[in-house]
Structures are given as structure tokens and as C-alpha cells.
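Here it is, the structure in full.
For this depiction, one protein chain was excluded, whereas all remaining protein chains were kept in their positions.
In this document, chain identifiers A, B and C correspond to the written order of the chains, with residue numbering beginning at 1 in each.
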Amino acid sequence: MNDQAPKDPDFEARVRASFASQGLMVTLGATLVRVFPGLVEILLPASRAVSQQHGFVHAGALASIADSAAGYAALSLMPPGAGVLTAEFKINLMAPGIGELMMARGRVIKAGRTLTLAQTDVFAVHEGREKQIALLTATLMAVEGRDGVSD
Amino acid sequence: MNDQAPKDPDFEARVRASFASQGLMVTLGATLVRVFPGLVEILLPASRAVSQQHGFVHAGALASIADSAAGYAALSLMPPGAGVLTAEFKINLMAPGIGELMMARGRVIKAGRTLTLAQTDVFAVHEGREKQIALLTATLMAVEGRDGVSD
Amino acid sequence: MNDQAPKDPDFEARVRASFASQGLMVTLGATLVRVFPGLVEILLPASRAVSQQHGFVHAGALASIADSAAGYAALSLMPPGAGVLTAEFKINLMAPGIGELMMARGRVIKAGRTLTLAQTDVFAVHEGREKQIALLTATLMAVEGRDGVSD
Partner (left out) sequence: MNDQAPKDPDFEARVRASFASQGLMVTLGATLVRVFPGLVEILLPASRAVSQQHGFVHAGALASIADSAAGYAALSLMPPGAGVLTAEFKINLMAPGIGELMMARGRVIKAGRTLTLAQTDVFAVHEGREKQIALLTATLMAVEGRDGVSD
């Protein structure tokens, strides 16, 4: 849809360093897997620690990794120095978060100068079978020249 | 907008017990404060453990408490035996999550037989001042007679 | 929530002139009623011309007046010369659009330099009774210095 050439040759290192500084991802036990221009994958092992009341993975935990995947897919295409903030996202939960592992794959749909639209598909891996359980669409905002906001 | 008489006289105990079983809320350090018919408040102390890369509270952490607040506002009006699942939510982030404490206040806009619409306002308390930083709208689904899904 | 002082003393005339140039509003038969700083109301008479297949007012027609109401609420607070574009909106339909008249009341939740968050409540008036039937939240973007985009 758009040419997804990274404006920053060091995009992968930059995304990985920024992800490592997200305290929430550490707290949830999420890990960053693949980082391509405009596409980022995050894994979350299912456990009691990220559950809702029925033992499924909490919609908030799914939204957290899906939002980070969308945000880093967007950041991977931004010029050096820009920071990324989420303006909004919507998540549809298609099936309960049941399985051993949750996987969020975020990709850029449209990278604009100020706003980027990204979409994340969330999958549950249960007994070796992968099933899509959620779909997130997000508007990410590039922020430049603001104290404390880079990457 | 709608008469918000609880169909379950024990709604508060039921909401509190269900919240206590949400592993994610424990992991994040969130606590349930007020539980009224159709209105629920959840607090989240800000810390490195729930941060994104700039040190603000992560949008996913805000979404997590906002989703739980919306879900429990919905559950507080459901008949005994019904369970609540989130079908979808959207969150708009109006300002960065900066402050000592985040507070999510969820309330039911329309309670239907199958679907409930709820809205959560999220506030940051910073140096004694409260500021709205996010707005979530959610569709909650009442589930009855499904194994493992109650409250 | 925010001080909603208009930056343009002529905000009402500007909103009314812009509304009059929205061909879609003419086609639907919608009219602009009240224009206050940060709050705008639009009316739509129900008819076969704006219906869906069951005879209710089409979600798209409700979304159209709700989006315009949100957009003009946002524009009413923007400085002279700025144009407004919708970046995204979500609408929850709470009840079918049944009645003689639909009314959309849009108001600004947070006016930012680039992005404004607005919310529109949509009501159906049926046999003299008003009932909320939809809720829209929208992100509006202020555009300056772009050819053909003002007001």
C-alpha cells in the first residue's frame, strides 16, 4: 500500500532499545520477536499473571501487546529523532484468549507525516494450533522536538 | 439514561470477588475502589512497572484498567449467573499518562439483554491535580450457560 | 474539562457557512441548529430516503450527522484559517433509529493544537419522547496551510 522503506537505517536497534525500556512489557513477560520495516511481532506467554476472571488472557494484556506492536511498526518507519505516541486504538475481541502463547503482529497500513495508521492481528497458539483472537487498529502520532519523547 | 437497578442484590460482592480473580489487575498493582450499580472505579499507581518508553504510563495499562472498569460496571447490572466478556473497546488517549496515580471510572451508558455499552473516563492525578487523559467506550457481552464463564 | 473559549470571534458564522457547503448534509436533509463554542447540534428528519432495509434510519446517516456535529464542535474552537478533517471515528449503535427526528449533539472533550477529541450523542425523537440511540467519539485534525482545506 505504501512504500515502507525505513527512513532510519538503524530502525531495528532503535525499536529494540525502545521496547526494552517499556516497563509494562517486562512486567507482562512480553518479548519482541521480529522487527521489519513496518512490521513488528510481540509474544506473550499466557499465565495467571495476565488473566481475567475466567482464566483467559485479559483483553487489556492483549491490547497492551497489540498496541506496542502497532506503535513499533509505526516507529520503524519514522525518521531518526521522532518519538511515537498512541492517539487511539480500537480492539475487537473475536474469541477468548485461550492458549499457551499470544502473538501480536502489527503492521503499518498508512504512514503519514504526522499520523500513522497501523493494524495488529493477535493470535492465540493453543496445542500447536494458531487462531486469530483479536484485531486492533491504531492511530499513532509522530512527535518531534518534545522533551522526553523520542523513539 | 436507563434505570440502573441491579438485578443481583449481591452485585458488589460479586464484582469484588471477580476483580480479585483477575491476575492482570494484581500484576499491574490495580485496586478496585468504588462499586455502585452501573459505576465502578479502579486505581493504578504509576510506576516503572507499567510504563512505556518515555516513562509515561503505557496506553495498554490505561486500557487494562479502563476495560476492567467498563466490564465491571456492566457486570454490576447483570442478573446472577451471567458472565461478562469484552466484545470490543476503543480508547482515545488525550494526554500522556503523567502523575502518581491513574484512575479509571467506568459507567454503563446502555444495558441491553445481550450487549451493554459502557464508557470509562481515565484521569491522572499529578501533584494533587486531576486531569482526564483517556476516554474508552466498550461493548460488553453477557454470556450465560457457557462453561467457565460466570461473573 | 478544557476552557472552551473560541479563538475566532466569528466562529458561528464560519461553522454555518461551512455546514452550508457540505453537499451531503443537503442531500440527507440535515439542518444545523445550535452552534456554541465547542458544541454543535444537527437535526435529521427520518424518512425513507435515509433508511436501511428494516425502515430504521441507516447507521451511515446517523454517523454522517454525528461526524459533522463532532467536526463542527471542533472547528468552533479552532483559530481562523484552520480547516478540520476527521482522522477517525467510532460509533456505537445502542438502539435502532426509530422516530420522526434524529438529533446529533457534538461536543469537544479535548481541544489540542493538532488533534481534537469530540463526542457526539445521537438521540431519536419518537412521539415526543427523546431517547439516546448512538454514541460517537471522533479524532479531528486541524489542517493549516493546505490548499483547499479551510474551515
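General remarks:
Keep this in mind: a residue touches a chain if its C-beta (ideal position, glycine included) is under 8 Å from a C-beta of that chain, and two chains touch if they have at least 3 such contacts.
In this text, all values refer to a predicted model and were calculated from it rather than measured experimentally.
The chain not shown here is in contact, across the full complex, with A, B, C. Contact with the omitted chain, checked across C:8, C:41 or C:88, is made by C:88. Within chain A, the residues in touch with the undisplayed chain are 1, 90, 92, 94-95, 109-110, 112, 117, 119, 132, 135, 137, 139. Listed for chain C, the residues touching the missing chain in the whole complex are 18-19, 21-24, 26-28, 47-55, 58-61, 63-65, 67-68, 83, 85-93, 96, 148-151.
Those residues of chain B that touch the chain absent from the view are 87-88, 90, 114-115, 139, 141.
Everything that follows uses one rule, which is that only the chains that are shown with their structure count from here on.
Looking at which positions face the partner, chain A and chain C present mostly the same ones, since more than half of the interface numbers are shared. Superposing the C-alpha atoms of chain A onto chain B requires a rotation of 180 degrees, rounded to the nearest 5. With centres set at the average Cα position, the gap from chain B to chain C is 28 Å.
The distance from the centre of chain A to the centre of chain B, with each centre set as the mean of the Cα atoms, comes to 22 Å. With touch defined as above, residues shared between interfaces to two or more other chains in chain C number as follows: 90, 139.
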